[in-house]
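Note that one protein chain of the assembly has been removed; the remaining protein chains are unaltered in position.
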Amino acid sequence: MQELGKAELNSTRIIRQDDNRVIIEKDLDTEYMVLSMGPQHPSTHGVLRLECITDGEVVVEAEPYLGYLHRCFEKYCEKIDYPAIVPYTDRMDYLAGMNTELAYCITVEKLLDIEIPRRVEFIRVITAELNRIASHLVAIGTYGIDLGAFTPFLFCFRDREIILNLLEWISGARMLYNYVWIGGLSYDVPADFKKRVDEFVSYFKPKVVELRELLTENEIFVKRTKGIGIMPAEVAINYGWSGPMLRGSGVKWDLRRNDPYSIYPELEFDIPVPDGKFSDVGDSLSRHLVRALEIDESLKIIEQCLDKMPEVAGFDPRAVIPKRIRPKAGEVYGRAENPRGEVGFYIVSDGKSTKPLRCKARSSCFVNLSAMKDLSKGQLIPDLVAIIGSIDIVLGEVDR
Amino acid sequence: MSEYFSNIKTATTTIATGLTITLRHFINAVKRKGDAGIDDADFFRQVDGLCTLQYPREVMPTPANARYRLYNNIDDCIGCNQCDRACPVECITIETIKVTADDLAICGKTSGGQQKRMWVPVFDIDVAKCMTCGICVSVCPTECLVHTPVADFSEFDVRNMVYHFGNLSKIEAQAKTKKLEEEKAAKAKAAEAAAASGQAPVPKPAPKPAPKPAGDQAGE
Amino acid sequence: MDKAMEEAGNIMSAMVQESKAAYDIIRERFGEAVSEFDANPTMPFFEVLDTARWVDIALFMRDDARLKFNCMACLSGVDYLEEGKLGIVCNFESIGQYTHRIAVKVKCQRDGGSIPSVSCVWHTANWHEREAYDMYGMVFDGHPDLRRILCPEDWTGFPLRKDYQVQETYHGIKVPY
Partner (left out) sequence: MSSSPSLNTWSDALSGFTIGGFPLGLIIVAAIPLVFIALYALTYGVYGERKFSAFMQDRLGPMEVGPWGILQTLADILKLLQKEDIVPTVADKFLFVIGPLIMFVGSFLAFAVLPFGPAFIGADLNVGLFYAVGIVALEVVGILASGWGSNNKWALYGAIRSVAQIVSYEIPASIALLCGAMMAGSLSMQHFNVVQSGPYGFMHFFLFRNPIAWLPFIIYFIASLAENNRAPFDIPEAESELVAGFFTEYTGMKFAMFFLAEYGSMFMVSAVLSIVFLGGWASPLPNIGGLALNTMTSGPVWGAIWIILKGFFFIFVQMWLRWTLPRLRVDQLMYLCWKVLTPFAFIAFVLTAVWEIYM
């Protein structure tokens, strides 16, 4: 017997029997429903559209449609100078501007082959880790909202606000910093900065515990996320997943360790991966847990950086910035570990112009989201929401 | 069966923990966060309690180096056009007229003591387009172009978002252009005379008029 | 470019040496189908000359026990206007197995050219190939679902080509505003 699944959509099964007779089998007249989720939907985190084919509450298939926030980043890069691209990288992943700036700057620095002052590296790492915490707070908070818990979200935003204040204090802007420049920084940090970050770390530690008790350990939350959207490690790697998504599947892979940049090799920190006790490895809860635990690791990194940061009198963070950034001809693929995974830049320079010939941004969310179609098969609609939330997409980065 | 009861138990305890946390915050609602900025030494001593700021009356302080509204101190501007070229979004429009020799004194010097050689009749910044990246500020040689910490400058009419900083009115600008042309003509005559006498002075290139960006009109 | 190659050849960093070793294995298996190794220090790569064998090479790279390039980090479309070609640049690495990394270039003709799709080898390639098609217009043979991904379905032209002219109007909206 062979099933010819052609007319699957209207619940009619055409079965060819062994003697080549064709039987058309009709179910009770139920139909699949096409449900367009988004682009205006509370839990698609922006302007993602999922076209779901649903069978009652069960999602048979969900096809993501992107591009509602496409802002021609790559086209624009070919028209502007290398340093002027930095503010645009902020706008890619607007929740983790510092990290994306860092990824772009280390890529161009690789091409330029310049040495960065140590103090600059430390400041970069501190700001990047602060921004990572801020980004994870948004991820955790909005994940709570997706599952119906509104209060953790506001607690997260209250603490994120302080991080934004800190970053505004050093860079002058709250979200779109343009702080990390190719070869340096735009300003040195204020005199009190070290002390204030130190105070922030001690202020923030109990809040992390509170957040964990309120959200992560809540039984309803666990029940909603445990075992939902399981992604085996091999498939995750094949999908090119990175960051907390890949670590949620149990792969200990962190570019800060595996492809070290900046001063990360000198710092001590763990790479949290789920052990399968509290969560099933690879499910939504694991991904959430990895983010929650990474906040602790980031705090650790910040503390170490504050200890080790060299104090230089009259420090000029713009000292080694080349007057005119015109890299020699060549290609480079540079990347960094962003809160959402690997953000890479593929840059081609022709050696003549001050503008890149090609600047491709490898967006982490874009790659992570591409597994949505597989993950959504056979899930309930509430689980679909839980899965989208655990991917933690920023549509600005998906669509660029 | 034991799993069934342990489930009920964990559910009850974790829900109770959550409820205590929210109740604690509810009771703590008698306190309010202060409005000291992050550069204040006491910042972390006042972050307990309700953290809302009622915006028009209570404002989150912006630090001194905050990059918000652009401001150009035209008295110091030498019309070098660098900001216009550096701006990634082309929100700055500059037109310059070369200062004639006899006007140099009237045009004056910058606060740094540099002689200004350009009239700047048009220095328009479309702050609606500006993305406050700070690149123009970093290239400004006389540090006359700055981002101010003024964050709230909303307008009812988008045309009011174009800020004019030019130091000459239209009529004055016409007069100056005319004067410059006269001087040029005079110079050209002199040069011709000089060329006739065999000495060719190197002609200085006249400043190019700033290219008008396509999206000059407001409302785009 | 040649000069850079010479310099890099003299003092090859450990990373480039690893890539070179991986390349040697591929070269040994596929011979003339792949080009010489470009051992530049920033992104060592080789080019697939016989594009028809690209899927075979990809499968070999993924499955060979000595290579195990199980992760495609990035796939970027590139317009080589001077050569009259379009191409893709893929960055590979081996997660959890080896530390080597390598980049591969595949090129095709500018007009009507096509590249075999490797979306069956790496899932990452699926959307990235759609993006490359969206931006450059090269066709990926065997791609399961080759549609535009970032631009609207009915957009004309391929925006990232160097000779791209933006369309005048789109559904009655003036485009170059």
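We just call them A, B and C in the order they show up, numbering each chain from 1.
Definition applied: a residue touches a chain if its C-beta (ideal position, glycine included) is under 8 Å from a C-beta of that chain, and two chains touch if they have at least 3 such contacts.
Keep in mind that what you see is a predicted model, and the values were worked out from it rather than measured.
**Q** Going by the stated contact criterion, tell me the shown chains that border the hidden chain.
**A** The undisplayed chain, in the complete complex, is in contact with A, B.
**Q** Using the definition of touch stated at the top, determine which of B:54, B:154 or B:197 touches the missing chain.
**A** Hidden-chain contact among the options goes to B:54.
**Q** Pick from A:69, A:175, A:271 or A:381: which residue touches the chain that isn't shown?
**A** A:381
**Q** Going by the touch rule given at the top, which residues of subunit B touch the chain that is not shown?
**A** The missing chain touches subunit B at positions 4, 8, 15, 18-19, 21-23, 25-26, 28-29, 49-52, 54.
**Q** Considering the whole complex rather than only what is displayed, give the residues of subunit A touching the chain that is not shown.
**A** 33, 35, 41-43, 57, 144-151, 154-155, 158, 214-215, 218, 220-221, 223-224, 380-383, 385
Here is the rule we use: only the chains that are shown with their structure count from here on.
**Q** Any idea how many Å lie between the Cα centroids of subunit A and subunit C?
**A** That pair's centroid distance is 24 Å.
**Q** Please report how many Å separate the Cα centroid of subunit A from that of subunit B, as a whole number.
**A** Those two chain centres are 31 Å apart.
**Q** Express in whole angstrom the distance between the two chain centres, defined as the mean CA positions of subunit B and subunit C.
**A** Using C-alpha averages as centres, the distance is 41 Å.
**Q** For the complex, which residues does subunit B have touching subunit A?
**A** For this pair, the touching residues of subunit B are 7, 10-11, 14-15, 17-18, 21-22, 37-39, 41, 43-44, 47, 51, 60, 62-63, 65-67, 86, 88, 131-135, 138, 147.
**Q** Considering only the defined contacts, which subunit A positions touch subunit C in the complex?
**A** 66-67, 70, 72, 74-75, 78, 110-111, 234-235, 237-240, 246, 251-253, 258, 328-333, 335, 342, 344, 346, 348, 358, 360, 362, 366-367, 370-371, 374, 399-400
**Q** Would you pull the subunit C residues touching subunit A in the complex into a rising list?
**A** 1, 4, 40, 42-43, 45, 70-74, 76-79, 89, 91, 95-96, 99, 103, 122-124, 126-128, 131, 135, 148-152, 159-160
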